[in-house]
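See structure below.
Left out: one protein chain. Kept in place: all the others.
Order of writing sets the labels: A, B and C. Residues in every chain begin at 1.
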Amino acid sequence: MAARSINTQYTAQEVMVTAAARQIRDGELVFVGMRLPLLAFALAKRTHAPRAIGLFECGLMRDEPAPELLYTMSDPPNICGAIWSTRMINLMGMLQQGAVQIGIIGGAEVDRFGNVNTSYIGARGRPTVKLPGSGGAADIASLAGRLLVMMQHQRHRFKERVDYVTSPGFGEGGDWRERVGLPGGGPIAIITTLGMLSFDPETKEALLASYHPGVSPDEICRQTGWSLRVSPTIHETMPPTEEELALIRSYDPQGFWTRP
Amino acid sequence: MAARSINTQYTAQEVMVTAAARQIRDGELVFVGMRLPLLAFALAKRTHAPRAIGLFECGLMRDEPAPELLYTMSDPPNICGAIWSTRMINLMGMLQQGAVQIGIIGGAEVDRFGNVNTSYIGARGRPTVKLPGSGGAADIASLAGRLLVMMQHQRHRFKERVDYVTSPGFGEGGDWRERVGLPGGGPIAIITTLGMLSFDPETKEALLASYHPGVSPDEICRQTGWSLRVSPTIHETMPPTEEELALIRSYDPQGFWTRP
Amino acid sequence: MSKLMTMTRAVERFVPDGCSVLMGAALESLIPFAAGHEIIRQRRKGLTLIGPISDILFDQLIGAGCVSRVVAAWVGNVSAGLAHSYRRAVESNTPHPIQIEDHSNFTLALGLLAGSLGAPFIPTKTLLGTDLLSGNPAFRLSSETGTGRPLAYVRAITPDIAILQVQRSDGDGHAHCWGNLGVSEEGGLASRGVILVAEEVVPSEVILSDPNRVLLPSSKVMAVVHEPWGAHPSPVQGFYGRDHRFYEEYHAASRTTEGFDRWLEAWVMDVKDRAAYITRVRKDRLDRLKPAQRRMAAPVDYGY
Partner (left out) sequence: MSKLMTMTRAVERFVPDGCSVLMGAALESLIPFAAGHEIIRQRRKGLTLIGPISDILFDQLIGAGCVSRVVAAWVGNVSAGLAHSYRRAVESNTPHPIQIEDHSNFTLALGLLAGSLGAPFIPTKTLLGTDLLSGNPAFRLSSETGTGRPLAYVRAITPDIAILQVQRSDGDGHAHCWGNLGVSEEGGLASRGVILVAEEVVPSEVILSDPNRVLLPSSKVMAVVHEPWGAHPSPVQGFYGRDHRFYEEYHAASRTTEGFDRWLEAWVMDVKDRAAYITRVRKDRLDRLKPAQRRMAAPVDYGY
């Protein structure tokens, strides 16, 4: 993600990692995507969720974050100390069984109902941009109990309707997930470089729930490609504590992921 | 099986093991049942089929027979020196892929079309004898390229129609296997304590192909519960050579399986 | 946190009357006899036993009256022959009738695999045309789209609890298991919970030094029971061999109901726990089952 310092004390990415970490409950099984989601898991482990367990689609389970920064989940430091090194299908099976309470993914485009596109921008037949694809993200979005989506907040990425649904949010809203047969609970939040969006319990439309320190709700609405409704409980995102910042920076001293 | 010495030189079981071993071709994957089938595999490996590979449903593959007599396929000597120790499903998967050229099973009852019963004698609801069941035998009979059945030849075990089809032979004969959708080739021989039965290529009815030394075709027909047709090429079963006998006895010195 | 507890406690807490239990998942080795005997001592009723084959353990539980249903491919005595208690239950409702859901080894494994994947079923071509499929709730007949070729859909099997014997575990339920695995992995993953019975309890560092050998995730494990010789008379690779004679003796003793009752009294009801059982088996007999020779796996370096 492009660097975007909200103020001199911490970056947007550090606020995002902190906000995501706080959504992880102690003892939960967490399906962890790469980059910021990985840091969020590590932070949660070191603070309020010491008994959380991380699942990595390459075939790993860990109850300790890796001792050093990971560029990919298959880096050697992530294998040593793993509590299980196995085949991907075993972890995806647990996900489909409903055993995984929360998953965290990133995305390139998201829409009003939390659907994420990481496949095709423009027409599928002849896209303007071919994105890498799902990886395991669509499985996590389909099957995890709760889903967090971490995104760079830019108007062209926040669309009324994504061009292609890779990782399902609430589809067309309402009871869409039940209708199409998705067992997972769907997204609880979109954590962005500017704020956090939550979802209306009935319509499943994304609402502005909080704005990061130094960012105004108006700016967030301007950076959103649909008329973003504001939650009645809107508030400022609680910034990272000194302890949280110290932990994030101990994992990413060069700021490879958090100070781009 | 009850001991039944054809003559003083070798037992019926030794003739059966030899006859079965000769059906295994070099380089084949062989799905091996316990007891006599296991000895047949070991004998083939030591004589004409040194490159045959054995599959054991407990989750083992071997290209060398175990160095000592096995009472079960999970005995520790069968694990050491295995070329793969894995999950049963991987071996059964290879079987269903069609990768296994031949399988060898035993049975309690067999009928005119080579169907084997190891489940219920009498009515399924209230059987007179409850047999142990399929184990992996029904899978081997369903999916292996060729099947060998090893049986004690007694009139009450050789029935016009078995009470219950556990391991499929040719069902009602003819193209039954294709009709029901079984991919495996079905039985090529029933090797018994008295002789060998092969199958009519058209009708798939079992025919008397050979009689063991010291046994008359008439006696075999008397011990068969249907009017057993005799193959035009009927002949005496080729007895074990000295070398074959020596090898069998080196695996089963106490005669636990071959001199009951 | 540590999940270490006695077998008595583990069975009390996690094997209630009427539950479904997977045992004997590795086939003829690693059979959790110590757990089965404790289940009998606690006089459990109405259990559903699930397992590919069961080398006399299921026969003992059936004879003791703990079982109302068996989901299996084979129930007998692998080296000695038929299972007498199983026969009596099915042929003459002694001690009481039991239901049987017949499987082959492959279909039982497919059912557990489907359970481990959270899939409703897995299609197969095995058993087509056999009597195992007819009127069996474990299967549904269907056909391949396009070709129309027949298929059997094997329904997912999800036991309430799996009892798995392993060579070594830590207190949290990270365990190493080696030798033929049968359906241990998919069986444990398909079950709602797992009781591990370990020959050795070791520090976590020992297990985590080799995460590829870990059998299943500790999140599935409800209890870890440290029970040396817990699988006797079945073998545990690297610890002890199979006590073939014990199977013969059981086969002979269980031929009659009275004989079975005497055997059960002597080997189960009259011994309060596994320690007492081991004393009864006698040290010299157990010593003869111990490895004559160590056969170490080649070293593996996870370094970076």
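We adopt the following convention: a contact is a pair of C-beta atoms (placed from the backbone, for glycine too) under 8 Å apart; a residue touches a chain by one contact, two chains touch by 3 or more.
None of these values were measured; they are calculated from a predicted model.
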List the shown chains that the missing chain touches in the full complex. A, B, C
Option touching the unshown chain, where A:S119, A:Q152, A:Q223 or A:T237 are the choices: A:S119
Looking beyond the chains shown, say which of C:L30, C:V70, C:L117 or C:A175 touches the absent one. C:L117
Identify the residue among C:G18, C:G46, C:G81 or C:P291 that touches the chain left out of the display. C:P291
Return the single residue from C:T6, C:Q42, C:T94 or C:S209 that touches the missing chain. C:S209
Using the document's contact rule, name the residues of chain A that touch the chain not shown here. 34, 56-60, 71-76, 78-80, 85-89, 92, 95-96, 119, 124, 126-139, 142-143, 164-168, 171, 176-177, 179-183
Can you name the residues of chain B that touch the chain not displayed here? 29, 53, 60-61, 63, 76-77, 79-86, 89-90, 92-99, 143
Which residues does chain C use to touch the chain missing from this display? 110, 117-125, 140, 144-145, 151, 176, 178-179, 181, 202, 206-207, 209-210, 212-213, 235, 237-238, 241, 291-304
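The criterion applied here is as follows: only the chains that are shown with their structure count from here on.
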Chain closest to the middle, measuring from C-alpha centroids that were averaged per chain: C
Taking each chain's centre as the mean of its CA atoms, how far is chain A from chain C in angstrom? 41
If I count partner chains per residue in chain C, which residues reach a count of at least 2? 185
Residues of chain A whose C-beta touches two or more other chains: none
